[in-house]
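One protein chain omitted, others in place.
As written, the chain order gives the labels A and B, with residue 1 at the start of each chain.
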Amino acid sequence: MQEDMTSNSFAMAMSDPSLQRKLGTICIFGTGDFGRSLGMRLLQAGYGVVFGSRNPKNSSLLPKGAQVLTHKEAAQTSMIIFVAVHRENYDFLRQAGGDLTGKVLVDVSNNLKRNQYPESNAEHLNHLFPAASVVKAFNTVSAWALQSGGLDANRQVLICGDNDEAKQMVVDIAHGLGLTALDKGSLRAAGEIEDYPLQLFPLWRLPVAVATGLIAAFFFYVLTRNVIYTAVTDGKDISFRIMVSLANKVFPIVSLIMLGLCYLPGVMAGFLQLYNGTKYRRFPDWLDKWMLCRKQLGLVALALASLHVLYTLIIPFRYYVRYRVNTWVILQIKENKTEPFDNTLAWRTDSYFSIGILGYGLYILLGITSLPSVSNAINWREFRFVQSKLGHLTLFLCTLHTFLYGWDKFLRPYKWYLPPAYMLALVVPCIVLVLKFVLITPCVDRAITRIRQGWERKPAESMANGDPKSKRPLML
Amino acid sequence: MQEDMTSNSFAMAMSDPSLQRKLGTICIFGTGDFGRSLGMRLLQAGYGVVFGSRNPKNSSLLPKGAQVLTHKEAAQTSMIIFVAVHRENYDFLRQAGGDLTGKVLVDVSNNLKRNQYPESNAEHLNHLFPAASVVKAFNTVSAWALQSGGLDANRQVLICGDNDEAKQMVVDIAHGLGLTALDKGSLRAAGEIEDYPLQLFPLWRLPVAVATGLIAAFFFYVLTRNVIYTAVTDGKDISFRIMVSLANKVFPIVSLIMLGLCYLPGVMAGFLQLYNGTKYRRFPDWLDKWMLCRKQLGLVALALASLHVLYTLIIPFRYYVRYRVNTWVILQIKENKTEPFDNTLAWRTDSYFSIGILGYGLYILLGITSLPSVSNAINWREFRFVQSKLGHLTLFLCTLHTFLYGWDKFLRPYKWYLPPAYMLALVVPCIVLVLKFVLITPCVDRAITRIRQGWERKPAESMANGDPKSKRPLML
Partner (left out) sequence: MQEDMTSNSFAMAMSDPSLQRKLGTICIFGTGDFGRSLGMRLLQAGYGVVFGSRNPKNSSLLPKGAQVLTHKEAAQTSMIIFVAVHRENYDFLRQAGGDLTGKVLVDVSNNLKRNQYPESNAEHLNHLFPAASVVKAFNTVSAWALQSGGLDANRQVLICGDNDEAKQMVVDIAHGLGLTALDKGSLRAAGEIEDYPLQLFPLWRLPVAVATGLIAAFFFYVLTRNVIYTAVTDGKDISFRIMVSLANKVFPIVSLIMLGLCYLPGVMAGFLQLYNGTKYRRFPDWLDKWMLCRKQLGLVALALASLHVLYTLIIPFRYYVRYRVNTWVILQIKENKTEPFDNTLAWRTDSYFSIGILGYGLYILLGITSLPSVSNAINWREFRFVQSKLGHLTLFLCTLHTFLYGWDKFLRPYKWYLPPAYMLALVVPCIVLVLKFVLITPCVDRAITRIRQGWERKPAESMANGDPKSKRPLML
C-alpha cells in the first residue's frame, strides 16, 4: 500500500476505518527511531497513527498499519501532533506543516548537551507556532523503552505546558501507553525537563567526590607512614604492599568516615532545631544539600566496606602472608621455643572479627532497604526504624570494630609524628555517636520530639507583643 | 501579595484566574509540613490551592502561588477540603470552618500510637460534620514523599469512605499527583488505615521471634556442650570461642532449621489437601498464618546463612587457628613424622565446601527473586519454579552440606549425653525433605495436582443423598 501511495492518499487515509477508532488518530512528524517506536506503541494501544514525512513514498521501516502523508496532509488528520524532529528542522516545519492553529504540538526532542541553546526546544517551538498549544513530554522515555514495553526502563513521562487541556490530552495518551505522567507545571519548566535525560547521577557527584578526595588523602598518608618511612629509615622496598595492604587500610578508613558523614547532618539538624526551638525555620542551604545526599553517602561507604571485606578475606592466601607465617614457624623451630597461647589476644581478635561481621551484616541490610522497590514497600515508621535506629547501631558496631583493631596501637611511638591512620578515621564517627547519645537522653529527646510534632518555644519578642502565633495549634 | 492581604482577599482569590484552572481549586486546612508539601505538589500538578489558616497574614513558608485565607473563606473556594490539622483541633474547626455541608473532607491525620483513641480520627471528623462526606486518605504518604516526588517512597494512597463519589474525587487527585490509590471500602476501615503507618514490620515479628528464640536456645546448648564442659572436665578456659566458633555453630544451625520451617507448611498443606480430598476447605488458622510469613522466615534464614559464610571465611586468619596450625607443624617436626595424605578426607571436605557454596548461591538467588521489583516482573509459573523447585533444591543441598560436615561425628561418645548440635539441626529439614519426596512420587503427585485444579473426592454423605456438588465442573 505504501508503494502505490498517490496524491489522493489523504482522501484514502480519511476514509480508512482504522483511523476512526475510538481512541482517535494521532499524528507524528518525523520518521526517526523515536517516531517509529512511538507510532508502533500507539498502534498497539489502539490509536490510529499518521506520519508526516518529507517523502512519504520512501518510508519502508514504518510500523504496519500507520499511514504516511506529507506534513501538511498529516497535520489535518489529528488534533495532537508529536513533533519528533530535531530542533534544527522546526523552521522547516513552519513551511511544510500547514495550518497548526489550535493543534496540540508535543515536543519530544532532546539535546546533545546541557544549555545547548539559550531557549528550550519546546519554548522555541512555541514561538514558531504561537497559535498552537505546545506541550513538552515524552523526552524522558527512550525509543527502546517504548519498543520493549519492558519494566526495566524509566516509564515516567515528565510533562509541562501552558494549556491544561492540552496537557491532559497528553497525560491520557501516556496512561494509554502504560506510562505514568508527572506534571511539572508551565512551559517554563521545559528547560529543566530537557536537561533531565542529560543528567549523570547528580546526587552521586558530591559523595563520589568526597570519597575520591578522602581516598587520595589517606592513600598518601599511609603511603608516607608505611612504604616511604620504611624505605627511608630501613632502606627496604615494601612497595608491593600498595596493591592489597594499603588499599585495605584506605578503604575501611574512608568507609567509616563516610558512614559518619552520613549520620552527622541528622544530629546537627537535631541540635539546630533544639537551638531554634522550632522546626519551622529553614536549615542553612549547605545542610539541606548534605541531608539530601545522605543515602548516596551511605551507599558509597557500603561499597568501600564491601571492598574492605573482600580485601580482608584474601589475606590468608597472599604470597607475602604465607611467606611470613612460614618464616615465623621455621624460626620458632630453629630457636626451639614455643610461644604460649594468649587468651586475651584470642578474645580481642575474635571480638574484632565478630563485631565487624555483625556491623557489615547490618550495613548490607541498610543497603537492601535503600533499593527503590524495597523502600517503596515499607511505611515511614519502618523506613525510619531501619535507617535511623539500625543505621546508628551499624555506625556504633563499625566504630567499635575499629577500636578493637587499634587496641593499644595508639600507645606505640609514632612514625614521623604521624598517628596511625585508623585513629584519624575515628574522629567523625565518635563525634556523631557522642552527639547522638546526647540527643537520645530522655530530657533532650522529649524536647526534640515535641519540636518535631510542631511545638514552638515562645520567642521572646512574640511574648512581649502577645503574638498569637505562639499559641497556634499543633499542625501535622 | 501575602503581605497586604486584606479582608477582601477572598474576593480577590475568587477573581484570580489561576483559581479557575481546569483541574479546579482545592482547599487545605492547616499549614504544617504535610499541608505545605501537599499544597506544593497540587500546584505543580495544575490545581489551584487555597490554605485555610488561623492567621492568614503570618504564613511565610507556604508554597508560591497558593492563597491563604481564614478557614471560613477558604472553605467556600472548593468542593474538596484536606483537613491537615491534628485531631485535637477538629473541634476548633467546627467553629472556624464555616458551612461545610456537602463538602468532601479528606482526613489525612495520623496518630502517635495505635489505639490512641477509641474512635478513628476520620470517624470522629464524620461525627463532627455529619453533613459533609468524610474520606480517609493520604495518611500513608509522607510529606517528604510528596515533596521529593521520588520513586523511593511508598506512593500508595489507601482510601476509605462512605460516599463513592467523594472517594472517586480523591482517587482522581491521587492519580493526578502520580500516586496510586487503593480503595479499602467504607469509613469503618479508617482505623485500619490510620494504624498502617504505625505498623513496624508486622510480618517479620514471628520469624524474628523464632530466630531469636532458636539462637538463644542453641547458644546455651553449644555453650554447655563446649565451653562449660571443657571448663568442668579439663579445667580449661576456652571461653574466647564464644565470639566466633560458637557463633559459627549457632547461626548455620538456626538458619537450616528456619529454612526447613519455611518449607514445612507447604508440605503440610499438601498432605492436608490430600486428606481432605479437596482444596476448598480452609486450612487451620495457625497454618494460614505460618504460610503467610514463609518469605520472611526464608529471608531471616538467608541472613543467618550469610553470617555463617562470613564467620567461616575469616577462620584461617583467626589467632587461635593460626596458633593451632603452627603448633601442629612444630609438633610434627619434633616428633619427626609425616602424616600421609588422606584421599577420603580430601574428597569429603572438598565436597562439603562445594555443596555448601552451591547451596548458598541458590539461596542468594531465592533472596534476589524475593525483591519486590523482581517478583513483580516474573509470572506465576516462574515464581513457583524458583520458590518451590529451586527452594527445595536449596534445602536439599544445605542439608547435605550439614550431613557431610557431621560425617561420622555422631558415632563419637556424647559429652554429658548431649548429641552434637548439628544433629538437632537436621531434624526439621529431613522431615520436610522426606515428606516432599512422598508428595512428588508420581501417584501422590497426580492426586494432588487434580485436587489443586479443583477436583474433589466424592464425600461419603454426598454420594448417599446424591449431592450434585460432586459433579460440579472444574473452576479456575
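Methods note: contacts are C-beta pairs under 8 Å (C-beta built on N, C-alpha and C of every residue); 3 or more make two chains touch, one makes a residue touch a chain.
If you're wondering where the values come from, they're calculated on a predicted model, not measured in any experiment.
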Which residue of B:61, B:209, B:325 or B:431 touches the chain not shown here: B:325
Just to verify: which one of B:209, B:232 or B:345 makes contact with the chain not shown? B:345
Have a look at A:205, A:322 or A:389 and name the one touching the chain we're not showing. A:322
Absent-chain contact - pick from A:128, A:215, A:228 or A:244: A:244
Go through chain B and note every residue touching the omitted chain. 151-152, 156, 164-165, 167-168, 180-185, 279-280, 282, 295, 309, 312-313, 315-316, 325, 328-329, 332-333, 338-339, 341-343, 345-347, 349-351, 353-354, 357-358, 360-361, 364-365, 370-383, 385, 453-454, 468-469, 472-476
If you put the missing chain back, which residues of chain A would it touch? 21-23, 30-35, 43-46, 54-55, 58, 61, 84-86, 88-89, 92, 108-110, 112, 140, 142, 144-145, 149, 151-155, 176, 178, 196-201, 237, 239-241, 243-244, 247, 303, 306-307, 310-311, 313-314, 316-320, 322-323, 326-327, 329-330, 333, 371-374, 376-377
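Quick note on the criterion: only the chains that are shown with their structure count from here on.
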Distance from chain B to chain A - Cα centre to Cα centre, in angstrom: 24
